[in-house]
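Every protein chain of the complex appears in place save one, which is left out.
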Amino acid sequence: MEMKFLINLIESGSISVPSILLDYYNQLGLNEQECMMLIHVHAFLSKGDDFPTFDNLAARMTLDETECAELLRRLIQRGYLSIIQKNDNNIYSEAYSLQPLWEKLLRTSYSQVVESSSKSNDE
Amino acid sequence: MEMKFLINLIESGSISVPSILLDYYNQLGLNEQECMMLIHVHAFLSKGDDFPTFDNLAARMTLDETECAELLRRLIQRGYLSIIQKNDNNIYSEAYSLQPLWEKLLRTSYSQVVESSSKSNDE
Amino acid sequence: MEMKFLINLIESGSISVPSILLDYYNQLGLNEQECMMLIHVHAFLSKGDDFPTFDNLAARMTLDETECAELLRRLIQRGYLSIIQKNDNNIYSEAYSLQPLWEKLLRTSYSQVVESSSKSNDE
Partner (left out) sequence: MEMKFLINLIESGSISVPSILLDYYNQLGLNEQECMMLIHVHAFLSKGDDFPTFDNLAARMTLDETECAELLRRLIQRGYLSIIQKNDNNIYSEAYSLQPLWEKLLRTSYSQVVESSSKSNDE
């Protein structure tokens, strides 16, 4: 039992969260609750589950299913998240994509690097 | 410039967040804002900076410095975070420790594994 | 194109490798080539692909398919890796499991912690 728990602890392991998300979400206009939702979606995606249910998400959050659905809808509407159509051997399914989020984060961090670099050139 | 930005992106890299935190924080009585604060502290710790300032944290969150200080104080009071004294070659300094958080998470997840395992034995 | 490459870079992201593997593989009698093979298997597993082909592995290593097959066979024989039967809705399939490796690593690291702690109590 003990050993099973320990092995499970290692196998469940860790989720790699891009530093760029932790460093810039607030500059993108996201608050902590919205960022946590995106981290949850990212955690499911990175484990190979690309369309977690509202129930999956609600089980891990302080939000109930309706609130999860509503929060996801707003994140999609504001362009941080999208739903894409997948086609695996002619089986069509839906999946969340965080590409819009990564693109916004890349643009924000890039523009800041350029800005700070042009400032240091001025000096 | 381009290459520098890309290398920086890889070097800033990712923070490994234990899945146990994402899976159980809500059962510990933490909300998303509190969990994000703990993830930020964890991110600083894992990069070797064990006493980020209120300013460091406020720069990444939707909270200002006073609100960060207040949130950290409450997390310490409720036993999710502690401040420890370090002694490096007789240089004393303070550091945040997330040991209380990991201990609570381990106890919660362990009790659930035991419970679900005893349930399945009953069947 | 640029942006697509960058997003891909973030989405392919990072693999979380347990520190316990990096710290103790040599004490387990594994060499660097064997450890890299186990890291590759771990990387596939953690992305949700639990039975990479010899070809998948050979494409990332300096070994060809036959050598990969041979190395995997030896790792299984020596008890670092196993192949398990999975049953998803009555669809049976095979999957690699690293549970034997984690168990060995846990036992090794635990015995060392106990030893070093009993030593420090003796002083």
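Chains: A, B and C, in written order; residue numbering restarts at 1 for each.
Assume a contact is a pair of C-beta atoms (placed from the backbone, for glycine too) under 8 Å apart; a residue touches a chain by one contact, two chains touch by 3 or more.
Remember, it's a predicted structure, so these values are computed and weren't measured experimentally.
Participant: Omitted chain: which shown chains does it touch?
Facilitator: When the entire complex is considered, the left-out chain reaches A, B, C.
Participant: If the missing chain were put back, which residues of chain B would it touch?
Facilitator: Residues in contact with the chain left out: 3, 6-7, 10-11, 13-16, 18, 20, 46-49, 98-99, 102-103, 105-106.
Participant: Please give every residue of chain A in contact with the chain that is not shown.
Facilitator: Listed in rising order, the touching residues are 6, 9-10, 13-14, 16.
Participant: So which bits of chain C touch the chain we can't see?
Facilitator: Residues 1, 4-5, 8-9, 12-20, 22-23, 25-26, 31-33, 35-37, 39-40, 43, 60-62, 106, 109-110, 113-114, 117 of chain C touch the chain that is not shown.
Simple rule for what comes next: only the chains that are shown with their structure count from here on.
Participant: Distance from the CA centroid of chain A to that of chain C, rounded to the nearest Å?
Facilitator: One centre to the other, that is 26 Å.
Participant: Determine the centre-to-centre distance between chain A and chain B, using the mean Cα coordinates as centres, and give it in whole Å.
Facilitator: 18
Participant: What's the distance between the Cα centroids of chain B and chain C, rounded to whole Å?
Facilitator: Roughly 26 Å separates the two chain centres.
Participant: I need the residues of chain C touching at least two other chains; which ones are they?
Facilitator: Residues 6, 10, 13-14, 16 of chain C each touch two or more of the other chains.
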